[in-house]
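Only a single protein chain was left out; the remaining protein chains are all shown in position.
Coming up: chain A.
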Amino acid sequence: MKTRLAALAGFVAALLFAGTALAVKPSEMLADPKLEARARLLSEELRCMVCQNQSIDESDAELAGDLRVLLRERLLAGDSDEQVMAYIVSRYGEFVLLKPQFNLRNALLWGTPVLLLLGGGAFVVLQARSRRRQEPAGLTKDEQAALDAILNKDA
């Protein structure tokens, strides 16, 4: 039962484990407020591996706690933000990144919004132009002749 709940975790992890912990714990926090602020920002971009879609900053799972501690250890060791992230990805895989990397495999993911907006916009513009061209520019010769005939009848 317990393992099944852990698998279910996700959205509810906070609740399932609420009795044992609560996200970032005061004991984990760094004394240096600047470093701690960096740690918080970074941990918002790291996923809790056993949760559905929760960052380690929000999660109460033990594993998330381990990652928070690891992250802070790297920061204390003087790593830059990029170095910390690279280190964690090298140990835990790309799955931990809540923001997927910019690479070829993810091109469709990052590209869709842009392509769709540009493509859709181009389509709308082209459609409007072709429509306007279809708009009758004026009367045809025959119509003009007929109109003249009617107008000149009384004259």
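In this section, contacts are C-beta pairs under 8 Å (C-beta built on N, C-alpha and C of every residue); 3 or more make two chains touch, one makes a residue touch a chain; residues count from 1.
To be clear about the criterion, contacts and distances are computed from a predicted model.
Asker: Identify the UniProt protein name of the omitted chain, choosing among "Carbon-phosphorus lyase complex subunit PhnI", "MFS transporter", "Cytochrome c-type biogenesis protein CcmF" or "Na+/H+ antiporter subunit B".
Answerer: Hidden chain, UniProt protein name: "Cytochrome c-type biogenesis protein CcmF".
Asker: Kindly state which of the options A:E45, A:E62 or A:D79 is in contact with the chain not pictured.
Answerer: The one listed residue touching the chain not shown is A:E45.
Asker: May I ask you to list the residues on chain A that touch the chain which is not drawn?
Answerer: Given the touch definition above, chain A has residues 1-2, 5, 7-12, 14-26, 29, 44-45, 47, 52-55, 58, 93-100, 105-106, 108-110, 112-113, 116-117, 120-121, 124-125, 128, 131-132, 135 touching the missing chain.
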